[in-house]
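Below, a portion of the complex is reproduced, with chain positions unchanged.
Order of writing sets the labels: A, B and C. Residues in every chain begin at 1.
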Amino acid sequence: MRSSLLKLVAENLTIDRGGRRVFQGLSFAVEQGEALVVTGANGIGKSSLLRTLAGLVPLASGTLRLDGGLPDLLPAEQAHYFGHQDAVKPALSVLENLHFWQSFTAPCEPGGFSGGKSTPLEALETLGIGHTAQLPAAYLSAGQKRRLSLSRLLITPRPVWLMDEPTSALDKASEQQLLGLMNTHLENGGLIVTATHTELTLDRIRSLHLKAADPGSIPADTAEDAVS
Amino acid sequence: MSGWAMALFKRDLRLSVRIGGSALVGVLFFLAVVTVIPFGVGPDLNLLARIGPAILWIGALLATLLGLDRLFQADREDGTLDLMMMSGRPLELVVLVKCLAHWIATGLPLVVAAPLLAVFLNLDPVSMAAVTATLFVGTPALTLIGAIGASLTVSLRRGGLLLAVLVIPLAIPVLIFGVSAADAAIHDPVPFLTPFLILCALTLIAAVIGPVASAAALRFSSD
Amino acid sequence: MAFWDYANPTRFLRLVQIVLPWLVGLCVITFAVGLYMSFQAPEDYQQGQTIRIMYIHVPAAWLCMMCYTVMSLSSIGTLVWKHPLADVSAKSAAPIGAAFTFMALLTGSLWGKPMWGTYWVWDARLTSVLVLLIMYLGLMTLWRTMDDPIKAGKAAAVLTLVGALNLPIIKFSVDWWNTLHQPASVIRLDGPTIHPDQLWPLLVMALAFTLLFFVLHLMAMRNEIMRRRVRALRMRAASIAHPGTAAATAQPAE
């Protein structure tokens, strides 16, 4: 596989949600080892952007590609998404949760990226919830659940991390730990796109501030040529 | 089954076994419906025996469809579905595997319970066997067709009833051939095998249409 | 100008503006002629006056099937060609189809009373129509339970197509079911052999009904587009930061 530099390139993205144009003509590029920090007011479209990169919200127009990634995979299939929801099944034990994700998620190791190699137990230890491995996930507190879902990112190699307000509802200690993990991911040659309201102290930051172009985002469908 | 499919299969089975026995609920509903009907129709044994297969099939139909609303919703609510779409596995297969696990956890118990309930409706052994056989072949089709409804209503918070309404018309052929195969075994206007084979064919068709359609619906509903 | 260009709703609306009046006029005339002919038509030797129900019943029955075909095509347009007007067309066709189906059921059973002495028999064809009605209603419910028109459109499109695949199977199985049971109380519904001077009014009425369908469909599509624009305007009103302008935009809605 080509070992050229990994680069996530977005060219004038336009996103509609619920029949409303969230933003249009947004372009940016993130290189290997960089973190793109997306900021902006409530409802400006940070989460929408991340979900679009994750392939969960369809693009109204624009292109999205991962240069240097595996050619036959979508960008979304080479990315981890860490959003508001934990994707943790309370009925399964912590370890069962992790094992499932490890064997279910298809790994992806393009050239120049090394990481996501740790075993489930190691990952839990790293995040300081190793002692809960055998417990049903139902017994975890909000914060612990969040860490469990974070450990998903450590056990399957994928170069792109998409993180939506990763530090929300985390106390100071856990927040520092998380930042550490993100930095190691960058060192391993991964790249990160994250939305946040607080400022994050990462190594190589490239920041993107979303602003409402005009008072109120234009509804997609009053634009001349679209119904909805 | 390849590794990931197996993992998914095991997980879904575990979940449906551990979470408050959702398998049990289906069977109980089946039981409830089948026992309620005599209260309505009245205790005429001949009549019951005559419409017995129908009662069992209708009970199974309702129990299956109404039990399907959580098939994708549970995964959607906690964000699992999003990750599944990003997982790089063909969504059609994911749906198929989930349906399989769901059928084994909730459909199979219905089939097993059928002979017992048949006793209440005083069916003779032959028709008892016939009904059970048809249910065994037919209920997978119900699950697979129902999966379409499940993925159509996945984003709505009130699955059950709407799902049933959407899917029942599509499930009518299965019901018809299931019941008539069972009847055919008892008093044969037609040989048992004809409707039975058609039933099998329907199940096979459903195994194709169901996953494809519901995968499409899931993709569209993702947001 | 290729039909494709009417993908643009604004242009489509302009087209409707022009076409609709003529269509309405034509429809009215055809109905006048059709009704006149059907009352001139000789009454049936065995059915007497009730034969005239046929001139309503049969066209309605035909159209309730045609309408589903239109919806299926529109659904393909939604899913395959992503045609922006397709799901508008499908959505606005559904209630009309339901109405025609209901009319077929109603006239049919009104006809059935004198014919069979009962309003309803579980005859294959009747039953299939009933199932069709349920499918129409289900689709309409699906549409009105989802707020986001695009998502609703796609979901409904999937269901419509699956239904289209299933309809033949349903028809087949219902026929099979019915012939299996040989219900004693049922007169098979093959209808009287149609005499030419009964056929002509029937055909004219069928044409009239078809025109009626297109008139209603175009109107419904226009309304749906307007409804979506209002929705969009209100959404913008919601997300506008300056109350002044927003209030102005917010007013016209409702």
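The rule is simple: contacts are C-beta pairs under 8 Å (C-beta built on N, C-alpha and C of every residue); 3 or more make two chains touch, one makes a residue touch a chain.
Because the structure is a prediction, the values reported are computed rather than measured.
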| item | value |
| --- | --- |
| Whole-complex copy numbers (one chain of each kind is displayed here) | A x2, B x2, C x1 |
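The working rule: only the chains that are shown with their structure count from here on.
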| item | value |
| --- | --- |
| Arrangement of touching chains [line / ring / star / complete / other] | complete |
| Central chain of the complex, centres being mean CA coordinates | B |
| Label of the chain whose CA centroid is most distant from the centroid of chain A | C |
| Averaged-CA centre spacing for the pair chain B and chain A, given as whole angstrom | 37 |
| Rounded Å distance, chain B centre to chain C centre (Cα mean) | 32 |
| Euclidean distance of C-alpha centroids - chain A vs chain C, Å | 46 |
| Chain C, residues touching no fewer than two other chains | 148 |
| Chain B, residues touching no fewer than two other chains | 223 |
| For the chain A and chain B complex, residues of the former touching the latter | 17, 51, 54-57, 73, 76-77, 79, 81, 83-89, 91-92, 96, 99-101, 103-106, 108, 152 |
| In the complex with chain C, residue positions of chain B that touch it | 148, 152-153, 155-156, 158, 162, 165-166, 168-170, 172-173, 176-177, 180, 189-190, 195, 202, 205, 209, 213, 216-217, 220-221, 223 |
| Touching residues (chain side chain C, partner chain A) in the complex | 7-10, 84-85, 87-88, 147-150, 153, 225, 228-229, 231-233, 235-242, 245-246 |
